[in-house]
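Note that one protein chain of the assembly has been removed; the remaining protein chains are unaltered in position.
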Amino acid sequence: MINVNTIGQYIPGNSLIHRLDPRTKFFTLLVAVFLVFFLDNLVHLGFLLFGVILVTFLAGIKPKMFWQALKPVVFILVLALILQLFFTPGEKLITIGPFKITREGLINSGIVFLRLVVMLLSAYLLTATTSPTELTHGLESLLKPFGRFGLPYGEIALMLTIALRFIPTLTEEAERLIKAQESRGADFYTRGLSKKAQMMLPLIIPLFINAFKRADELAVAMEARGYRIGAPRGKLKPLKFTAKDYLFLFLNLLIAMLFVILKLWGGFPAKF
Amino acid sequence: MKIAVEIENLMFFYPDGNKALDGVSFVVPERSKTVILGPNGAGKSTLLLHLNGLYTPNRGKVRIFGKLINAENIREIRKKVGLVFQDPDDQLFASTIFDDVAFGPQNLELDKKEILRRVEEALKAVDMWDLRDRPPHHLSLGQKKRAAIAGVLAMEPDIVVLDEPMAYLDPRGQEEITAILNRLNNEGKTVIVSTHDLDWALEWADYVVILNAGRVMAEGDKSILTNRRLLEQNGLKAPLLVTLFEDFEGKLGIPTSLKEAKQKLKKIML
């Protein structure tokens, strides 16, 4: 059965990283993305990967789950590596049949590998340590400044909350409908595409009608409890930066600055 | 007798032009346990949505404690009249029960302390405080219904309206809801329930309104539930107690609760 915690990559936990404010984590991801493309040196990127692995370790995420995050992109990863390795012109190192591996190709594929892994891991860390609900709160708070330009940030958060709340309910409904059709002899595991589509027909109409009807009823029920769009509301759990958030943000900036200096200075294995 | 709700010649048409309510008039006494009975399609749910101004009547008047519902006082009215929907999934939308119950008080712009107090009180009143951090979809139907009631109680209404609260519940779930309704009534709230379960209505209600085809067919204390002809004319089935005792009506009379029935039987046996 699907629940909100299994729809994403979220791994419930109570680590330091889990307890950070979601905005802190958004910002950290931004810093990581910036560094991935700013740095173009094998060793510098290696340092960055080391940092990301350290955070993964702090978050209590086991290497096994890690692999889970990388699995869907293995194909792309391997493709990128092969292309870089064999098709970069430069100083020849090894020749295998018609293929030549060059020094530049080796370095480039190393850089591509590190960039991809750092990128995937840091993006994975955000969704693995932040529940969808928290992500919603974080997004709402990040969008708030745009409210003055007419962005309905409160409504956006409400929409996401409703969506996350009803994903399990609608999944159950779909499963119930599938069972009901199966008990009348429908076979959803048939191979043919058009046949499969035909089997799905009895699901579609009730699922759509129920979902949109429910939406209208939900609106009435919310009005019944005094909700009005845009009206001021009592605050309950506003997001709050704590000492660890400030510390983490400070470390972010410090590390980013160190990397920038490292690159501009051009020192510390500069020849890669 | 003070009046909590007064409805006068209420007419309502669906958007497609069909008549849903056709001149409905009745009153609900304050602090009563009122039951609105009627077969499917009688207009019960539509009627209930008028009680806190979610629907605006095409014609007629709805008064709450003597005040006519209008655009200016609609917020006040919604504080006074809490409406619990039949399907709790139509009402519970937040990611946890706690957040959901807090939704109403937040709309009232209360301060944090007051919101927390109300949420705690409401959840404890329906015995759901221990489950407050659960997401709604992890609850049983009975628990969801109780959570939906808590969501309305947190608004601290004087009148609580419930649309088919017993539908699809197992006997234990029904008992729990009945106990909650009684407690609310003992606290001085007016409780209005729509149902087509006449056995339950006979046991619980002290005021009865019978609705059919958008009209009020009868209104009064629960002795009208012993009128088999009236009930059957309006698509309802007489309660079991009535069916059981009507053959002996001359000797015993017809009881209007299980307790009364037992007493009557004891009297002739002993």
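Lettered A and B in written order, each chain numbered from 1.
What we mean here is this: a residue touches a chain if its C-beta (ideal position, glycine included) is under 8 Å from a C-beta of that chain, and two chains touch if they have at least 3 such contacts.
Basically, contacts and distances are computed from a predicted model.
One chain of the assembly is not displayed; among "Energy-coupling factor transport system substrate-specific component", "Proton-coupled thiamine transporter YuaJ", "NADH-quinone oxidoreductase subunit N" or "HEAT repeat domain-containing protein", its UniProt protein name is "Proton-coupled thiamine transporter YuaJ".
Seen in the complete assembly, the chain not on display touches A. Considering A:P98, A:G230 or A:G266, the position touching the chain not shown turns out to be A:G230 (whole complex).
If you put the hidden chain back, the residue from A:M65, A:L142, A:L207 or A:I255 that touches it is A:L207. Contacts to the hidden chain, counted on subunit A, fall at residues 2, 7-9, 33, 37, 69, 72-73, 75-76, 79-80, 83-84, 87-88, 105, 108, 112, 115-116, 119-120, 123-124, 127, 132, 135, 139, 150-152, 155-156, 158-167, 169-171, 174, 193, 196-197, 200-201, 203-205, 207-209, 211-216, 218-219, 222-223, 227-230.
One rule holds in what follows: only the chains that are shown with their structure count from here on.
Subunit A and subunit B, compared by their mean Cα positions, are separated by 46 Å. On the side of subunit A, the complex with subunit B involves touching residues 3-4, 133, 161-162, 164-166, 168-169, 172, 214, 217-218, 220-228, 231-236.
By the touch rule above, subunit B contacts subunit A in their complex via residues 49, 52, 54, 75, 78-79, 82-83, 85, 87, 89-95, 99, 102-112, 114-116, 135-138, 151-152, 155.
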